[in-house]
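Below: the structure, in structure tokens.
For this view, one protein chain was removed and the others were kept in their places.
Here is chain A:
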Amino acid sequence: MDEGEATELLAFLSRDTRLDLKGQATEYILGLTGNAEGRRFLASRADFLQALVTLTSDLSLAIVKDSFHSLINLSADPAVHESLIRGTPLLLVLLKNLLDPKYMFADQICTLLSNLSREEDTCQQVFQAIQKEGIGLAKLVEILCTEGYNQNASLHYLAPFLSNLTQLPETRQFIVDRDRCVIQRLLPFIQYKGSTVRRGGVIAILRNCCFESSCHEWLLSDDVDLLAFLLLPLAGPEELSEEEMERLPLDLQYLPEDKKREDDPDIRKMLIEAIMLLTATKVGRQVVKEKGAYLILREFYSWEKEPDVRIACEKLIQVLIGDEPEAGMENLMEVTIPTAVEERLRSLDMEEQRSVKEEQMQRAVEALNEEQRTEQADKSVTEGLER
């Protein structure tokens, strides 16, 4: 596209253009955003990006839709983020409309914001825009926790957006602020059946907050009782003895016969990772052990089929049944690891990854051949675990 063509095209991308011409122009732009070359071109043209942002408030819904889709395509490419955020009032427009409980394209906004907040530096800019516009995280959490806030959009992608924001310590601090009620409001969404995206996003938020080891004691206390919520999706309908049952947190006791486990393996893995993080401190380990997490994980381990979730679970069980680390190493997050050891661990990790992949392949083949054999293979692994 030479300069002349570009100027001509740009002229059509305005609110006053005749609808049919404007439609063709936005359609063409949408096509451009579908390939890397087109995106590179648009990233270099602040005037085009500006025009797209303006067209998100066009009177024709079709134009708005195309504009949003173009912007979503662009936001999927981190190379365009700077131009979008610095060169246009995009964030301002998005955040303002996100609060509107009737806005038709709020889901597209959530997707855009989620894309834009993925990388740490743009995430910081998104965060600042939220503060600057006087919206604040509280309002976002409020909207996320209010089902049906927007009658025209589900807003499920608000959860992954917020989870991207929790890569910033400021957001984590806000979520775990014990003078407010934030994390407690998110907890019920661990069980949210309506959307895997929302559920997964909330669980990712919680996992990220578990990196705040200074809050572990509070997170595990009765005020939050995070462990019970994290364990519940991992618990199945298996009957435990009354004695074992009474050791568990209340939420895990006497679960019904039709109790189902979380069916998304990535979410299951995140839950285990979150619990793992909680065992990084001495007091955390103590509580996680005391509350009978092992009983739930034991049953979970014999049920789980996904190799990488099994490995995560195995590691956690190791921590729970293993000896306490020696003095001075109680907080595993603060332990400095010698370079040689770190390298060795990394190569072990890589090997593990490889074997996971192999196992996944093998499982796929086996599943095709014979289902029963897979089951037996799993059983033989289970026996290695202390019951």
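Basically, a residue touches a chain if its C-beta (ideal position, glycine included) is under 8 Å from a C-beta of that chain, and two chains touch if they have at least 3 such contacts; residues count from 1.
We take it that contacts and distances are computed from a predicted model.
Hidden from the displayed complex is a chain whose UniProt protein name, among "Tetratricopeptide repeat protein 4", "GPI-anchor transamidase", "Metaxin-2-like" or "2-oxoisovalerate dehydrogenase subunit alpha", is "Tetratricopeptide repeat protein 4".
Touch with the chain that is not drawn comes from one residue among A:Gly4, A:Gly134 or A:Pro256, which is A:Pro256.
The chain omitted from view is touched by exactly one of A:Arg180, A:Lys260, A:Lys305 or A:Arg344, namely A:Arg180. Of A:Leu21, A:Ala36, A:Ala62 or A:Ala138, it is A:Ala138 that touches the chain left out of the display. Among A:Asp47, A:Asp223 or A:Asp264, only A:Asp223 touches the chain left out of the display. Considering the complete assembly, chain A touches the hidden chain via residues 138, 142, 179-181, 184-185, 222-223, 225, 250-251, 253-256.
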